[in-house]
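Contents: one structure, followed by commentary.
Left out: one protein chain. Kept in place: all the others.
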Amino acid sequence: MAIPQNVTFTLNGKPVQVAVEPRELLIHTLRERLRHTGPHIGCETSHCGACTVDIDAMSVKSCTVLTVQCQGANVLTIEGLERDGHLHALQEAFTQEHALQCGYCTPGMITRAYRLLQENPHPTEQEIRYWMAGNLCRCTGYQNIVKAVQSAAEKLAAQPA
Amino acid sequence: MKVQLERTFAMPAAADVVWRMLQDVEAVASCMPGAKITERVDERHFKGTVSVRVGPATMAFRGDIEVKDLDVAARSLHLLGKGTDSTGTSGASMDLVASVQSSDTGSNLVGKSEVAMSGKAAAFGGRVMNSVADQVLKQFAANFAARVAAVAAAPTESPAPHQAPNRPAAAAPSGSLNGLALLWAIIKDWLRSLFGKKAT
Partner (left out) sequence: MPDTNVIAREREDKLQGMGCSRKRKEDARFIRGRGSYVDDIQLPGMLFGAMVRSPYAHARIKSINKAKALTVPGVVAVLVADDLKPVNLAWMPTLGGDVQAVLADKKVCFQYQEVAFVVASDRYAAADGAEAVEVEYEELPVLVDPRRAMDRDAPIIREDIADKKEVGHGPRTHPNHIFTWEAGDKAGTDAAFAGAPVTVRQEILNPRVHPCPLETCGCVASFDKPTGQLTVYMTAQAPHLVRTVSSLLSGIAESKIRIVSGDIGGGFGNKVAVYPGYVVAIVASIVTGVPIKWIESRIENLSTTAFARDYHCVGELAADRDGRIRALRFTALGDYGAFNAHVSATKFPAGLFSICTGSYDIPKAYCKVDAVYTNKAPGGVAYRCSLRVTEAIYLIERMIDVLAQNIGVDKAEIRRRNFVKAEQFPYTTALGWTLDSGNYHAALDKVLKAVDYEGLRREQAQKRARGELMGIGISTFTEIVGAGPTKACDILGIGLFDSCEIRVHPTGSVIARLGTMSQGQGHATTYAQIIATELGLPSEDIQIEEGDTDKAPYGAGTWGSRSTPVGGAAAARAARKIKEKARKIAAHLLEVGEGDLEWDVDRFTVKGNPSEVKTMKEICMASHTGNIPAGMEQGLNSVEYYDPPNLTFPFGAYLCVVDIDRFTGETKIRRFYALDDCGTRINPMIIEGQIHGGLTEAFAVAMGQAIPFDENGNHLGNSLLDYFLPTSVEAPHWETDFTVTPSPHHPIGAKGVAESPHVGGIPCFSNAVADAFAHLGVTHMEMPHTSYRVWQQCNALGLNKR
């Protein structure tokens, strides 16, 4: 049995500390120790993207990251997108455009789209589809997801800086 | 998932010397990278293990080896091996006929084998099985040839057939099958084959 290591990092703006074995995956730490069940598990080969979170301004599949690698990191999950009771433009857009059905891919999808719009505030449809290719969905066929990202992009662009 | 292989390897000694080495199953096993004979049930049946490492992950196959047939006149050996990986997720079996033939430069070790995989190894390893088997045999042949050369240089030490005592094998050049080194060797071979040079 490996000796648990202490790992501290920031989760949705708040500092957290956990004691984990070196082999523990971030997705399990988030979901089971830290009770953030937004990111989901859909596979074990890092294809589906349901576990997508945002670490130090990058989209990361948390099933492929060891918690010990996150020492000092800034981690953002779907739970951190709503600020002071206000939904992020993406969250609203997903509802308005019917971009979700069962909801299982949604946290990862929105978290990924969040990073996309941070990097590229005016993506074309092709760019959106390319960027979101790491997040699988079985219910929507992606068409409304693309519309939701476009709608959120417009809304964010129209906001005063 | 079956792989069939036929390979011929040049050996630096006369056919008789190589044939004597071939019948020492434990010595042969020691030349197979990652393999070990753990128990000698009788002169035809052995238990053994083969370990494969890829980075931090290890597959440890545990199984039985049977010397099905030994044809002294033809200098040929028929081996059957069968095992399961210790996590219980993969199975493997091998049917091998190895023979020694004289050549102008000494002799040739000719191997013909069929390897079948089950479980995770087949699902994930299937696509690289041919190349992996190729590389494993090449390493084996190199180890075996080195042993043969050492024995040929000191003929009084050649072991008698069937009576391999349970002494530790002479140090083989590579003790375990390192998956990353394997991968690099596979890539090198593939690149070479793209440019027309057939890998031996």
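The letters A and B name the chains in turn, as written, and every chain counts its residues from 1.
The definition used in the following text is that contacts are C-beta pairs under 8 Å (C-beta built on N, C-alpha and C of every residue); 3 or more make two chains touch, one makes a residue touch a chain.
All figures in this text were calculated on a predicted structure; none of them were measured in a lab.
Return the single residue from B:34, B:48 or B:91 that touches the missing chain.
B:91
Extract the touching residues of chain B with respect to the undisplayed chain.
Residues touching the hidden chain, for chain B, are 1-2, 84-91, 116-120, 122-124, 126.
For review purposes, identify every residue of chain A that touches the missing chain, sorted by number.
1, 21, 23-24, 28, 31-32, 35-45, 47-48, 50, 77-79, 82, 87, 91-92, 94-96, 98, 100-107, 110, 128-130, 132-146
Just so it is clear, only the chains that are shown with their structure count from here on.
How many angstrom lie between the CA centroids of chain A and chain B, rounded to a whole number?
The mean C-alpha positions of chain A and chain B differ by 48 Å.
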